[in-house]
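A short write-up of the structure that comes next.
Every protein chain but one is kept in place in this view of the complex.
All chains are identified by letter, namely A, B and C, in their written order; residue positions are counted from 1 within each chain.
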Amino acid sequence: MTDLAAVKAALKTQAVETPSWAYGNSGTRFKVFAQEGVPRTPQEKLDDAAQVHAVTGVAPTVALHIPWDKVEDYSALAKHAEDRGVRLGAINSNTFQDDAYRLGSICHPDAAVRRKAVDHLLECIDIMDATGSADLKLWFADGTNYPGQDDIRERQDRLAEGLAEVYARLGDGQRMLLEYKLFEPAFYTTDVPDWGTAYAHCLKLGDKAQVVVDTGHHAPGTNIEFIVATLLREGKLGAFDFNSRFYADDDLMVGSADPFQLFRIMYEVVRGGGFTSEVAFMLDQCHNIEAKIPAIIRSVMNVQEATAKSLLVDRSALAAAQASGDVLEANAVLMDAYNSDVRPLLREVREEMGLDPDPMGAYRRSGWAEKIVAERVGGEQAGWGA
Amino acid sequence: MTDLAAVKAALKTQAVETPSWAYGNSGTRFKVFAQEGVPRTPQEKLDDAAQVHAVTGVAPTVALHIPWDKVEDYSALAKHAEDRGVRLGAINSNTFQDDAYRLGSICHPDAAVRRKAVDHLLECIDIMDATGSADLKLWFADGTNYPGQDDIRERQDRLAEGLAEVYARLGDGQRMLLEYKLFEPAFYTTDVPDWGTAYAHCLKLGDKAQVVVDTGHHAPGTNIEFIVATLLREGKLGAFDFNSRFYADDDLMVGSADPFQLFRIMYEVVRGGGFTSEVAFMLDQCHNIEAKIPAIIRSVMNVQEATAKSLLVDRSALAAAQASGDVLEANAVLMDAYNSDVRPLLREVREEMGLDPDPMGAYRRSGWAEKIVAERVGGEQAGWGA
Amino acid sequence: MTDLAAVKAALKTQAVETPSWAYGNSGTRFKVFAQEGVPRTPQEKLDDAAQVHAVTGVAPTVALHIPWDKVEDYSALAKHAEDRGVRLGAINSNTFQDDAYRLGSICHPDAAVRRKAVDHLLECIDIMDATGSADLKLWFADGTNYPGQDDIRERQDRLAEGLAEVYARLGDGQRMLLEYKLFEPAFYTTDVPDWGTAYAHCLKLGDKAQVVVDTGHHAPGTNIEFIVATLLREGKLGAFDFNSRFYADDDLMVGSADPFQLFRIMYEVVRGGGFTSEVAFMLDQCHNIEAKIPAIIRSVMNVQEATAKSLLVDRSALAAAQASGDVLEANAVLMDAYNSDVRPLLREVREEMGLDPDPMGAYRRSGWAEKIVAERVGGEQAGWGA
Partner (left out) sequence: MTDLAAVKAALKTQAVETPSWAYGNSGTRFKVFAQEGVPRTPQEKLDDAAQVHAVTGVAPTVALHIPWDKVEDYSALAKHAEDRGVRLGAINSNTFQDDAYRLGSICHPDAAVRRKAVDHLLECIDIMDATGSADLKLWFADGTNYPGQDDIRERQDRLAEGLAEVYARLGDGQRMLLEYKLFEPAFYTTDVPDWGTAYAHCLKLGDKAQVVVDTGHHAPGTNIEFIVATLLREGKLGAFDFNSRFYADDDLMVGSADPFQLFRIMYEVVRGGGFTSEVAFMLDQCHNIEAKIPAIIRSVMNVQEATAKSLLVDRSALAAAQASGDVLEANAVLMDAYNSDVRPLLREVREEMGLDPDPMGAYRRSGWAEKIVAERVGGEQAGWGA
């Protein structure tokens, strides 16, 4: 029997961080389709993020991406956020959009390029000091396209050396979150291709280094919830980058491609104590063809629904069935929670939080979409690279 | 026993079409790294392509991409090519880089967008009339990102209707080559995801409609040479788009990721009569981080080497081993050809053709690379979207 | 708005065929774990299948596998089934478990082996005449393990020739259902690897030849519902073999690995008219570690739930959102149906059919499981190969 009050209480404390870049334009290598009303400044991205939090109540922080969100005065930016009811979240570094990084950044064969990359990461920690952000999120586009292009092992040595320097700069209460990715934009090797590589580096670095699981960064057939369970058992799960995929790193709305997988992941989070720990839940998505703010609201709701279902699993019934080796019953207990329609429960939770039970409708009725289209005219729209 | 003279004769007649766009800049959704000396006009692309043909002797034609290679006077463009020893090849349409195409082109729910797309394809045939190109190559980025986004079946109806109108416009000696692709830039469905779909449409259209096999457009584990054998058996293999991949549509140099697969594909081409038929051999690659012209020369050489090996297969020994059910011997006959070093043979072929036996060295010594860096200053570099 | 009465009526007419072999033991190449109470004869398999139909009301027919279900008197077998409330369904051929088939059956290089295989298929049609079965289901294990082992194209010629002879033997009202499979037990090529190959053969054979979609027989990332939509549009979808998979052809309970995919497939079936047509819905699963009869009941229920959800899709709202290009709304309409809990609706349907609303409980309470363990002692348990 699950305790509904406890489930509701847990859902009310949920926090999903939204990424500033998802409010801007994005696309594929073939085309970026521009949308009207898209933010032109970091401040406008925060304004949009505040709308998401206003209607969902569980998206209180916004991840920044440097240099896309570079400003003169980070305290003012933090103030801008707080005035709108949100806070600044993780700082995401960018070591892939400078011409210097054609053959890598922190793993580049040329020491000067590595220096440039490490300096950028150190600058990101300076920004964290200014914004009060706790997390430095590192994703490296580093890798090679052709066998022989560079020495796989030396690149690991360079990576270890660069990470160590950055790690040493971390202050109290600051963490380094290391993301892995199977491929893209590098097509033969990536320098942190899997959780094992990220884990091995974090282990050597120390307690402040943790692994990020981006749900779109795995080979076909990879059991992501197994990785989540394992990293939690090892005390090394730092954060999620949520999105969903059918093929590669499609960066679709989380929960839109395989909602059952998202439920299984959230179940391992709940079961492993990750829901109440330091694990950060972030979105990292690209809304190439759909309206951006509503897509982010929907994504936050998808995470909520998967979380609600995972909290509804009858853990003692499950444990009993597992202990007795009753395969079908154990599976049935899990599926009972998944097959539940948790939307009424979430509507209640929202009402108890003083929110509109229907976030999508609330946003639509707010007039924000029309307002930004009307007002955000001129200037340069934000986008990847902007 | 293979007849070496016949092998050499076949190799001398080989023709690999290079794509105008591969001479320009390209990249991933994360970054396009610009290179120096990249062409700024269709004419300069042809100049570069002529260098590839000059040193390899087997790259006599250049595929154009409309509108990237749009010019006022196509006869003058054809003349420009011929003056440099090459000819214009297939016309490639583009129905993915206009804002109108956010939800598709020929399959778009809005009839006005479909009209625009079909008109573009008809315009491409006008250009074929002007250039004397025989082939219209169609790749559609059409598809959907989310389940429910559009009706899968209606999109097929729209596709069939659009293709029929374009097909009807083809003149004598003109073909429509239909390409399929599993995913990207659409992430849930693509409207021509596999050879079966392309084949079914081509079958209904008629003899002038043929299927294009892009070697990077398949699901993991797909046996491409089986598809090649099947399409040749059905008389429906129109062309190849060669490139290679480790993960998705990586568009790396053909033969660089799995040279054994390329050999197996070329063997099925030879065995199925495709080498001496109307099957067009085209490259479709992106040289994101490596020098473009040398990468294309290397790619052409990789195709040559795979072809040479496939021609060296002792077909009668193979047939005998296959007929007797001798698994290991049949495999060994094939592997004997693959394990051969055909580079000396190709050096001989080149010398007999009056070429430098070492195309990479010949290009390096030509000074062309330095020349274009020095001369191509100012103007806008060509690139995807340019 | 969906018409609930119509949805219920449709659900009451649903028919899922269960396979005789799923009631027997099965396993992996590593181990077959034997279970107690497993049937020892075709008759006992029918007895078990009758239990599934008794509690679900929608599993009225049982597929046979020849020679595993070979009997002297098929009329008696049919009578045995009818006495228990079920009927004999499709006849499944077996051309993979005789030592003669080491290098293939209908595609074998040796004409004598091909003769043996075709004779077996003709015998299966004789059995259809005796049982009144309408469908001959063909799955070929044919293929090769090593490049060069046999000639890909000649094997297609042999396949076409063999199928033509079998097709010619079909009587009125009889169909040939051709299944495709990417790999296993052959590891380099299979002779019918994808829907395109099956479709091309069926097209040449004629109207009585139709394609079978086994949901576990695709490459990673394949969009199965697209294939379903396409085959329905072409009038060539003959049947499903339902099961589910995480990696390869895992043959797990349908709906257990990706219930959202099953829903999307069933939606395309409903949308394409397949639910009310001649498309046959069959299970083809292996219950290696779980209790077999309950696993089959659960599988039938999973198909029912996916069907119910697909019938609940608000088709007019969906069409409107699609036509207007509202990506998020169109996706939301589809997800609304998927996120519904249809279990109460199905309980009502069962009650209206005079059944226990809880098929799993009804089976448990029936005592059948204990009865067969007690009674089925001695003799040889049925299993793959038995």
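Note that a residue touches a chain if its C-beta (ideal position, glycine included) is under 8 Å from a C-beta of that chain, and two chains touch if they have at least 3 such contacts.
Keep in mind it's a predicted model, so treat the numbers as computed, not measured.
Which of B:Ala100, B:Leu203 or B:Ala291 touches the hidden chain is settled by the complete complex: it is B:Ala291. For the options A:Leu318, A:Val349 or A:Ala382, the residue in contact with the chain missing from this view is A:Leu318. When the missing chain is restored to the complex, the residue among A:Glu234, A:Glu278, A:Glu351 or A:Glu370 that touches it is A:Glu234.
Across A:Gln51, A:Thr95, A:Thr131 or A:Asn145, the single residue that touches the chain missing here is A:Asn145. For the chain missing from the display, the contacting residue among C:Glu44, C:Glu290, C:Glu329 or C:Asp356 is C:Glu290, taking the whole complex into account. Subunit A meets the missing chain through residues 103, 109-110, 145-153, 156-157, 182-183, 188-189, 193-197, 199-200, 203, 218-223, 225-227, 229-230, 232-234, 260, 264, 268, 271-272, 318-319, 321-323, 325, 327-328, 330-335. With the whole complex as reference, residues 220-221, 223, 246-247, 256, 258-261, 289-291, 294-295, 298, 305, 327-328, 331-332, 338-341, 343, 360 of subunit B touch the missing chain. By the touch criterion stated above, the residues of subunit C touching the omitted chain are 26-31, 33-34, 96-97, 99, 101-103, 141, 145-147, 182-185, 187-188, 220, 245-248, 250, 252-253, 256-257, 288-290, 384-385.
The criterion applied here is as follows: only the chains that are shown with their structure count from here on.
Separation between the centroids of subunit A and subunit B, computed from CA atoms only, is 38 Å. Contacts with at least two other chains are made by residues 103, 145-147, 182-183, 188, 220 of subunit B.
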